[in-house]
Structures are given as C-alpha cells and as structure tokens.
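The structure that follows is given in the form of structure tokens.
Note that one protein chain is taken out, while the other chains of the complex remain in position.
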Amino acid sequence: MSIRVEALSKKFAGHAAVQDASIEVGTGKLVALLGPSGSGKTTLLRLIAGLEFPDSGRVFFHGEEVTHKNAYERRAGFVFQHYALFQHLSVFDNIAFGLEVRPRATRPHRNEIRERVHCLLQLVQLEAFAKRFPSQLSGGQRQRVALARALAIEPRVLLLDEPFGALDAKVRKELRAWLRRFHDETHITSLFVTHDQEEAFEVADEVVILNHGHIQQIGAPGLLQREPANAFVHDFLGLDFQI
Amino acid sequence: MAGAIQDLTTVRQSTRPRRATEEGPLTRWTLTLLSAGFFTAFLLLPLGAVFAEGLRRGAGLYFRTFTDPATLDAIKLTLFTASIAVPANTLFGVAAAWAITRFEFRGKHFLSTLIDLPLWVSPVIAGLVYVLLFGSQGVLGPWLKAHHWRIIYATPGIVIATVFVTFPFVARGLIPLMQAQGSAEEEAALTLGARGWQVFLRVTLPKIKWGLLYGIILANARAMGEFGAVSVVSGHIRGLTNTVPLQIEILYNEYAFSAAFALASLLSLLALVTLGVKSYVEWRARQQLEQSQS
Partner (left out) sequence: MRRILPGFPLTLGFSVVYLTLIVLIPFAALAAKAFSGSWLHLWAVVTSPRVVASYELSFGAALAASLINGLFGFITAWVLTRYRFPGRRILDGLVDLPFALPTAVAGIALTALYAPNGWVGALLAKIGITAAFNRLGIVLALVFIGFPFVVRTLQPVLVALSEEVEEAAALLGATRLQTFRRVIFPAALPALLTGIALSFGRAVGEYGSIVFISGNIPYKTEITPLLIVSKLEEYDYQGAAGIGLVMLLASLGILALINTVQWWNARRIHPAH
C-alpha cells in the first residue's frame, strides 16, 4: 500500500503551514518527515490521516484518491505524540475499541476480538498488562499500547507523530530499534514525524526534510548526507564540510 | 489545536468531509437551540419580567417607589449590613487563605470544609441557629434579656446572619489562587529583610488583588441579596429591620406589585453589574495566574 501526496497546501488563519508538498511513499517503506518545530511536518501527517483537510492538492492511498474521504474511511493507523489513550479504559479495552465500535454486521465476535487483542498485546510485548489502566504504565509501554490500538483496525498505512518524543533517552533508543524490527516483520507502509535527525537516519528508509512548510529534499539517509540540496539541509543536518 | 471549535456562522463547502471531531450541522443547531431556549425560559425572561413588571404602571410610579420612607430605610439597612459583613469577611478570608495555603497544620482539612459550610447549608438553618442561640428562648436568651441586649429581630441579628452566609466567598476566591502561586516570592522578600506585614502588603497583596476583588464582589452581591437567613432573624419590623429583599417580600405580599418589582429591578441591576465586574475580574485573575505560572 503506497501513499502519494500531490501539491498539498494548508493555511491556518492566514499562515501557510504546508505549501505545495508532494511525496511518494512506496509500499512497505518506512519514511521519516524531518524538520524543526513549526516546519509543517505534523500538519502534513494530519492531512494524510484525514484529521485536517487541504486547501488544495490531493492525497492517494495506493492509487485511490482519498482527499475527500474522512479519517476513518481512509483507514490509516495513527499514533499520537502523547498517545491519546482512553484514560478510563484498560489496556485491553483501549486496543479493542476500534473493533467494538464497528457496526454489528462487521463487528467480530467477542471471542475473536479477545483473540486479536491478545495477539496484538503479544506483538507489542505487553501480554501481562491487559488489565492495567494507561495511568499505570510507563511512557514506553503507553507508546506500544497506542501502536497496538492503531494496528487493531488493520490499517492500510501507519502514521506516527513524534513516536519517541515524550520518552527519555534510554527508552527512546530501545524503542527505536524495536520499531525498525517491527517494521521489517510487518512491512506496513509507515510514515513518522520527528525533529531528531539521528532518529530519522537510524530508523527510516527515506527521509523527507521540511522547513517553513516547504519540502527541502527527499532521499535515503546516505544521499542526504552526501548531497544536501541546499544550505538549509546542510545546516540542519549539521554537515561540517562545504558543498 | 483550535479544531474542535466550530463556527456556526461559516458555511462549509459541501464537498469537504466533516472533520473527525465535528458534529453534523443538524446536531449542532439542535443543541444550540435547546440551550438557547433554556436560557430564554429560565434566565432572560425572568430578568425581563422584573423590569417589565416594575415599569408596568409607568416610570413615575417606578421612581416613586424609591421615595417611600420604608423602602429608603430598607436600602439604608442593606447598605449598613453589607458595609460591616463584607469588610469583616474580607479580613477573615485573607487570614484563612494565608493560614491554609502557607502552612501545614492538623485540622486543615476540617477548617477548609468548615469554610464551605454556608454554601451547602440551607439559609433557613443559618438563620435558625442564631435564633436558637440569641432568641428569647435561646441558649443565651435570658442572659441577653437581663442585659437589655437585642440581637434577634434587630439589626445585629441581620448583620450576623449576613456575615455567616457570605464568609466563604473571599476565602474561596483566594485559596486556589494562592495555592497556585506558591510562596517563593514571600520567602525571597524575607531573605531580603522584609518584615511580616511588609511581605504581605508589598509582595502578596499585589499578587492576589484580582482574586481578592473577585471574592469581595461575590460576597457583596450575596450580602445585599440574602433573603432566607435574614428573613428568619429579622422578625420583619417595618422600617426597623427590613433589608431590601425583605421589603420586596412585604410589598409583594401587600399586592404592591409594581413597587415590589421596581425594588427588585434595583437588585437585578446590582446582579448584572456584579456579573459584568466578575467576568472582567475573572479574566484579570486568570491572566495573573498565567503570568505567575509562566
């Protein structure tokens, strides 16, 4: 399942958050949106998810236009920066939520829901925590619950907003490696937002660099470092040799 | 993100799908109209009725209400009562808030619950306890009688009952504010050699002034408008122990409706002014709180 974005623009109260952005994420790829804060990377992710709607431009999932579809119809799995877990529901119920709100006709049987939630708990290595509440988990555990919850609806693509932003340095490193392994196993087309270039370069197949709502350069980590397209990319990546 | 806030006045393009956190226009309009209907039936119409009924017999009669000696006496007594109850409770509120927010001591929770008491106890009971204490058959009744002191069915009783129903407001306005502000600045002032009163007047008071004003305004509105508690202790002696709300009741029960509503319109104006000042002060207090937290 690929993602294609064509000339997407979005303004908030006169301020251009994203301008004329075009990206293509190939099936099974893991791509990072990298940029300083206020560069429009989160807005771009929300436009792709259907949480915002563009002023102009189009969004395609695997060749099918989804620009005018609402968030759920696009079936994108979304992991929020601060996880946005349902505080009053247990870990189990958080993950089962997306299955339980389906209309009766397509809702899986109760036993099947239980089975699928347990599979997901296993996948994110939280089997022992099914009955806990979000407030009883560490940051890294919450992050994985949020991921399992997003995966429960069998999303066509996975979108992650600063997935490691709220974690401390050690957990962050572990989770980073875990996400890469996880992606290699599932091959689900994924796009994640980060402001940390080390993170982007270590995890992603391809990196999209944004600044002031404009895409500066797209390429594999090695290419970006070898051939920065402009002075911003050069400075932002902290490259200490001359172009 | 301001996305959850929707603009009813903007017409959206029909091609754009609804945002994930938005209700459909039908739901939005239904809820808004239900709420507006409730406001009209319970808040706006009663307020309008007070002024309409007061002015029904013309402006002349409306203003003549305020020249009636009994009414003037009631206004004077109300002003007098508020002029004692509000400063007394301001002093108490500041002291209680200082003790509760700046120190740890046993019984703090009890003290703070006690401060809320008038907010949940019936005003009639508030009046009743003073009748049982100071009334002719009350606990202190015989002793007061021997000294020829009158508290119940007299002005002191009205003042005490008013003090009771209004004492939580200043303390309640200050406690959350002072808790949020913390005492770092006071401690800094102490290390610079300031004395107790100087710390309070120069450091604390400027920090809490909007919260203080907020409490004072609410206390004043309640002091001038209290009916139940004052009614129980007043004995309704015309021209002697009638406050404005009691005078309204008397006029109403004597079928002097226009006069009753004219006098009620005065208290309604006070209520509206209170709400206006309250909104302004709330806004300033929030700003002050945000400043102190940033």
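Quick notes
Note that the chains are named A and B in the order they appear, and that numbering of residues resets to 1 at the start of each chain.
The rule is short, and it goes like this: a residue touches a chain if its C-beta (ideal position, glycine included) is under 8 Å from a C-beta of that chain, and two chains touch if they have at least 3 such contacts.
Since we're looking at a predicted model, the values are computed, not measured.
When you scan B:199, B:213 or B:285 for touch with the missing chain, the hit is B:199. Of the listed positions A:3, A:76 or A:179, the one in contact with the omitted chain in the full complex is A:76. Residues of chain A that touch the chain left out of view are 49-51, 70-72, 76-78, 80, 82, 84-88, 97-98, 101-102, 133, 135-136, 149-150, 152-153.
Mapped onto chain B, the footprint of the missing chain covers residues 1, 3-9, 20-24, 27-28, 31-32, 34-36, 38-39, 41-47, 49-50, 53, 91-92, 94-96, 98-99, 102-105, 111, 113-115, 117, 120-125, 128-133, 135, 137-139, 160, 163-164, 167, 183, 186-187, 190, 195-196, 199-200, 218, 221, 224-228, 231-232, 245-246, 248-249, 252, 257, 260-261, 264, 267-268, 270-272, 274-276, 278-279.
Here is the rule we use: only the chains that are shown with their structure count from here on.
Distance from the chain A centre to the chain B centre is 51 Å, each centre being the mean of its Cα atoms. Residue ranges on chain A touching chain B, taken from their complex, read 50-53, 68-73.
The touching residues of chain B, counted against chain A in their complex, run 3, 15-20.
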